[in-house]
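The other protein chains are all here in position, but one chain of the complex has been omitted.
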């Protein structure tokens, strides 16, 4: 199948290095301490953060840092064909773990000992790149909850199809079976916190694909900062400052 | 569980007794309802309903299936509700399952009518393509994103809105198939059939706090309830389902009184909801 047309356009009309449209909204779940919706094209996820609060299960308490927990779940209607999956299947357990580890790396957990932070991400629509979208949404929700972080984490994926590096794969491109590199970075510190790839790639091409994904992450970071700044301005305005 | 101090409890109960609730509403006033349709493009129909801090999404998906042998002239409708852990940390893992089942069953009871299909809000015979062979299976999924009480009413409203937003592809049946064969069908991409949603009931939950009952209770108010009755009423003023949800016993005459109150409240709610749905549909078409 041809994923990039001779004119250099992808199936959804994007250029190979073009990202899908981003949209983010902060504070959608009123009862949570922090929450955000993050959309990348048709992929739409909600993240909610509860905490820092008392540890629910005493045996999990850590005396010198905060306990970070994460649960990823997909809505029944999120995918094209409707299926009813039991909660906690292997895929969602794995993604929960990835998100938890990525977020734990940027939260200043040592400032909140003996407490617990819960991150819940819910996929409303899945169209490729849910992993990245979840991480981006979780970052926004953590920032909304006012949890101290080293830096924001942003994530983006890139692939390699028809000998072309492609940024931000959608579902069709993702299921083509080609390599899929998901990168998470701390943009200010310029550090990589998450790197995943399936399938195989020659090292030199991998470097270009990863470079592309990092560029994507940086673009997302700029957008997220804008959203946060706008949100802060709104809050400031409401306070009458 | 909402942790409330004794003072807060008294404040809520006292407010309800004086017909002035803590958010300024009267006992029988709903919070403002916001409806947004077409929120899930992948589904055949979807809607998001917000009632104060309660936020739910309903989606409708239709798949071609085979009607059951017992009821060859009816399509199948299934309603599932899921409580997302984003709504409350207690829904994490399997924690939300109990509430999800309870809500699903209550919605099924209120919307799908009796076993024979009589009194259903959605006419299951309208889903049949070829009798005994092909029918639409309708999957209605509800998702609770944020919870601040009165989930059942919000979910029923969301399902009503999602169904009026639903377009089911028109199906052409290839002629000349023998009676024992599965007929070939052709799903149209352009023509869609709309549902008649005027018969779909709304659910009014009356929560009894002290000696009075209130509609659209917040989760703080729900924690003070002695019992709650969810009544589904359609436009004709007929009761389409009723569930008593927990709590202490009630005198039969009180229940009958609650039913008449619910009927009265439902008229306003149906009108309000219909105009909200129409407005949401209009704004969706514009964009």
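Which chain is which? They are A and B, in the order written, and residues in each are numbered from 1.
We adopt the following convention: a residue touches a chain if its C-beta (ideal position, glycine included) is under 8 Å from a C-beta of that chain, and two chains touch if they have at least 3 such contacts.
Keep this in mind: contacts and distances are computed from a predicted model.
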Problem set entry | Identity of the absent chain, which is to be given by its UniProt protein name, from "LON peptidase N-terminal domain and RING finger 1", "Exosome complex component RRP41-like", "1-acylglycerol-3-phosphate O-acyltransferase ABHD5" or "Tubulin delta chain" | "Exosome complex component RRP41-like"
Seminar exercise, completed: The chain left out of view makes contact with B
For this session: Sort through B:98, B:131, B:172 or B:191 and give me the one touching the missing partner chain.
Result: B:98
For this session: Identify the residue among B:130, B:171, B:193 or B:255 that touches the chain left out of the display.
Result: B:255
Exercise. So that we can see where the missing chain sits, which residues of chain B does it touch?
Worked result: 70, 98, 101-102, 105, 109-110, 112-116, 118-119, 227, 229, 234, 238-252, 255-256, 259-260
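In this section, only the chains that are shown with their structure count from here on.
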Seminar exercise, completed: Per the C-alpha means, the centres of chain A and chain B lie apart by a whole-Å value of 32
Exercise. Tell me, which parts of chain B touch chain A in their complex?
Worked result: 39-43, 46, 52-53, 55, 57, 59, 61, 63, 80, 82, 84-89, 92-94, 97, 139, 141, 143, 145-148
Exercise. Can you list the residues on chain A that touch chain B in the complex?
Worked result: 28-32, 35, 42, 46-48, 50, 56, 71, 73, 75-80, 82, 84, 87-88, 118, 120-122, 124-125
